[in-house]
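Sharing a structure, written as structure tokens. Questions coming.
A protein chain is absent from this complex, but the other protein chains hold their places.
Chains here go by letter, A, B and C, matching the order in which they are written, and residues are numbered from 1 within each.
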Amino acid sequence: MPILVETLGEFAQKRPFDGVTLGFRLHLEPKTAVLIEALMAGGARVIAMGNEGTTQFGTAEVLLDIGCEVLDRPGQGSEATAANLAQIASAEPQLILDNGAELIVACLRNSRVPLGATEETTSGAFRLREEHVGEVGFPVIVINDSPLKAIVENKHGVGESVVDTIGRVTNMSLHKKRVAVYGYGWCGRGIALYAERRGADVTVLELDPTKALEAAMDGFDVADASHVPVDANVVITATGRAGVVDLAAIQQLRDGVLLANAGHIDTEIDVEALEQSAPGVELSQSLTRHELPNGKTVFCIADGKIVNLAAYGGIGNPIEAMDLGLTLQARSLAALVAPDCGLEAGPQPVPAAVNDQIATAMLRSMSQPF
Amino acid sequence: MPILVETLGEFAQKRPFDGVTLGFRLHLEPKTAVLIEALMAGGARVIAMGNEGTTQFGTAEVLLDIGCEVLDRPGQGSEATAANLAQIASAEPQLILDNGAELIVACLRNSRVPLGATEETTSGAFRLREEHVGEVGFPVIVINDSPLKAIVENKHGVGESVVDTIGRVTNMSLHKKRVAVYGYGWCGRGIALYAERRGADVTVLELDPTKALEAAMDGFDVADASHVPVDANVVITATGRAGVVDLAAIQQLRDGVLLANAGHIDTEIDVEALEQSAPGVELSQSLTRHELPNGKTVFCIADGKIVNLAAYGGIGNPIEAMDLGLTLQARSLAALVAPDCGLEAGPQPVPAAVNDQIATAMLRSMSQPF
Amino acid sequence: MPILVETLGEFAQKRPFDGVTLGFRLHLEPKTAVLIEALMAGGARVIAMGNEGTTQFGTAEVLLDIGCEVLDRPGQGSEATAANLAQIASAEPQLILDNGAELIVACLRNSRVPLGATEETTSGAFRLREEHVGEVGFPVIVINDSPLKAIVENKHGVGESVVDTIGRVTNMSLHKKRVAVYGYGWCGRGIALYAERRGADVTVLELDPTKALEAAMDGFDVADASHVPVDANVVITATGRAGVVDLAAIQQLRDGVLLANAGHIDTEIDVEALEQSAPGVELSQSLTRHELPNGKTVFCIADGKIVNLAAYGGIGNPIEAMDLGLTLQARSLAALVAPDCGLEAGPQPVPAAVNDQIATAMLRSMSQPF
Partner (left out) sequence: MPILVETLGEFAQKRPFDGVTLGFRLHLEPKTAVLIEALMAGGARVIAMGNEGTTQFGTAEVLLDIGCEVLDRPGQGSEATAANLAQIASAEPQLILDNGAELIVACLRNSRVPLGATEETTSGAFRLREEHVGEVGFPVIVINDSPLKAIVENKHGVGESVVDTIGRVTNMSLHKKRVAVYGYGWCGRGIALYAERRGADVTVLELDPTKALEAAMDGFDVADASHVPVDANVVITATGRAGVVDLAAIQQLRDGVLLANAGHIDTEIDVEALEQSAPGVELSQSLTRHELPNGKTVFCIADGKIVNLAAYGGIGNPIEAMDLGLTLQARSLAALVAPDCGLEAGPQPVPAAVNDQIATAMLRSMSQPF
């Protein structure tokens, strides 16, 4: 992770977080541990908890050794979550790094108003905007809204890893297979591109005619999202909406079709209805076969869960995308404590200067003279 | 032009412009004549003038025959422009179609306030926003701001025709040539893409790190715009800014380099300074050779004017991009007279419903089930 | 033409043709004149004639000035051809450069057996192999059989220029147009590739299943050549066989289809039968419209003649492909007079050492470290 390590070096010199207590809630594993290291190198006192059930205790021990206060303990259930959130809040942190906005909410009534927070997810930011209007008296930088993530992580990272994972689970070539992709957002753009690069003929299904025209100019076949792609060998959803492929559609698909979902929610494909109509037989750890009453066979990867993370062999995005995302966290936190911060209260995108700084660092790590 | 012709058919049936007088100012040539036909088929009385010096009088005669009032006369100089603008304004048109905002400005003091106008250019819209704040009491739809134009015309239309024209003027292959593209806006994205598709190695020069990172993820080499691309065989500007390639940069470029500009203004490359330093010898109608005092040779296409229009053999964008642009005009004018128009006064983008309708029509003309 | 000029420099130093008389028959125009210059720089006495009707007399004069004996005179008809061939033969040249094998045949009975010859075309070589078995007592190097020409000229040069020319003649975009390409030889491979790079959906029609499978793995749709591509917007022939698209097929094609031929013979598309059934109306210099009795319209470029050469605006292959082809001539002639020549009598491919030498020079001209 060259750009995060470079940031760590800079923090160790400039000590932007001297005297700052930072509440940290994000998966605790080796890569996020480097982020914590960077924050501590910058002078921060870090009190950390993972998202439920994701903490790797080997990593936690390493963090404890370097002086990070890790609250998670092996064997704890979800009842510990509330207590841990409360414990961090009671430390009245000046900075918060959150993943889902629960820690931010827990700190809203603190007597010492935080200098600011970062929130990893769009859904966490949504929650703050909808349920806590006017309550957030400090800037919250929403990491996932950065255009860098759209390009590096969503288009290229997710696009490539979704298509890879499908190949890995099935050992199937995509040459001259018809692949239907629901949604031409950043993830859909990437999935369509990488499926084509593996030889597939791609149909993009979209609601929005302007995006559909973009897809057509990019060379893909296009259909209205109400159209059922009856000739598809593979159907991939990437819309962010539930019920995109319902049972009625599944029944019309081609015999032998393979279904996979690339969105965060696991209801884009109605696997529950599919299971009720035709209970799945597990072929391998992440692949099930369903024999429909109408005589057709349907294959489904990872029960409709996000395929590049949930499927066996799915290793998520490449390390470079992680490096980018964690450095966005590190640099946004530094922006919040900068003397000339000047950010208004409430959820907001990553400051342009932070995006620019990280884009430049990433270009240099790619040996580009920038 | 299938989608404009389809629109004409619909207008003939629904007669949206019955009783409407329309002032029209745009190049009068065979393609724009189809637009006038469509408006007249929809019931409009059309009073038309071209942009200075661009009127094709064969077309004008055809238009006169079908009842369009054409004001241009052969042999008139620019002094007729003001008179013609005034004459249209005095007809107090309910609708205005403009290219540069002069006709709109001429109608600002009309006693009958127009229902609305369309303005082809971003610069015309800029003029209204800067010089006539608060004076425009009717909606002005700015055609060039449509996302459809960004994709269809700027990225793919301009991108492809710029690279084509360079090949046509020089009969040079781009295989393993180094092509430097200044600017990664929509035009730059297209130029880089089509140069690569002809075998070039492309370097994108950008000021904005986020766009530069997008270019790198798209596979191009990238450099900061202050960098002089000393290994480039071809240098193409597409930034919209003057002085991007100045004489100091030209002197550092590789011996034998070819310069071309794809932006609307003809000062992106400082051809004036180049001419003074090394007067050009014309090799063919659009190609000059300059022998620099430092011993290097520089070739320049069309004296730095917009290459896909100005160079010999440059035929501009493909007909499909024209079809799109003129239908945007036609449908936007219809939106302005619709009973439920509901548009506020002042310059504004093309309504989403119009974009959607035209994107859908274009997809269908491409045989896509949308 | 960097590699031919480099060869000229080497010839001027090494003088491989000192004392050699060379009979030259190839189009006389500025590029082939550089070839003659190179041969003369190498010490050759050159007696030259063009192929019928192609001699550019401005070039001829320049050649006369430098001492080349040019036999063509303005205003001569085809009756002069035989006399000119005889005149060259009577000079008993040691080397022959031919384009169609007529000069080689004229020299077969010479008392001084030539050291060798080069023949530009496959059809000329075919003629020697079929009609003059056992008569050719000297090596004849067949230039067109070089694998370098297959790749550089046929695939990339022809492929790119055929697709370019179609765009230039029609001003039509190929985005999401269906383009049917008959034949997946080297030219067909290139045409399919460059049509796809302009956004077309390509169907390759082939007789040979193995080539068809290669096309499918390259990403194209494929059909048996007996299949009529009824959904094609554009049909391009590149098979080298007559009657590939006959009138019965034309009648089944889509209304508005565009026909073009990329092969050397002008009967791949049966334009004669099309003309008889539906006489063409000329739309522009190279484009005709035919209204079929069945009500459909067909457009045809250059009356089915080889589109990248015959169509208005067609400028043939890029200069780099010419550079390669002419250097193959120059170096093959030098190989024939080398002391260690060792080539057997009769038509044969370009020696591997010559191909290697030129490939290396071309790579260096592309700035590759080879």
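Keep this in mind: a residue touches a chain if its C-beta (ideal position, glycine included) is under 8 Å from a C-beta of that chain, and two chains touch if they have at least 3 such contacts.
Because the structure is a prediction, the values reported are computed rather than measured.
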{"item": "Chains on display which the left-out chain touches in the complete complex", "value": "A, B, C"}
{"item": "Of A:Glu37, A:Glu119, A:Asp164 or A:Glu268, the residue in touch with the unshown chain", "value": "A:Asp164"}
{"item": "Sole contact to the chain not displayed, among C:Leu85, C:Met322 or C:Ala359", "value": "C:Ala359"}
{"item": "Absent-chain contact - pick from B:Gly9, B:Gly219, B:Gly256 or B:Pro279", "value": "B:Gly219"}
{"item": "Among A:Thr21, A:Asn261 or A:Gln368, residue touching the chain not depicted", "value": "A:Gln368"}
{"item": "In chain A, positions touching the absent partner", "value": "156-157, 160, 164, 167-168, 171-173, 175-178, 194, 197-199, 231, 313, 315, 318-321, 366-368"}
{"item": "Absent chain, residues of chain B that touch it", "value": "175-176, 196, 199, 201, 216-217, 219, 221"}
{"item": "Residue numbers in chain C that touch the chain omitted from display", "value": "147-148, 151-152, 155-156, 208-210, 212-214, 216-217, 221-224, 227, 355-357, 359-360, 362-363, 366, 368-370"}
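What we mean here is this: only the chains that are shown with their structure count from here on.
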{"item": "Category of the chain touch graph - line, ring, star, complete, other", "value": "complete"}
{"item": "Chain whose averaged C-alpha position falls nearest the assembly-wide average", "value": "B"}
{"item": "CA centroid of chain A to CA centroid of chain C, Å", "value": "55"}
{"item": "Multi-chain contact sites of chain A, meaning residues that touch two or more partners", "value": "216-217, 221"}
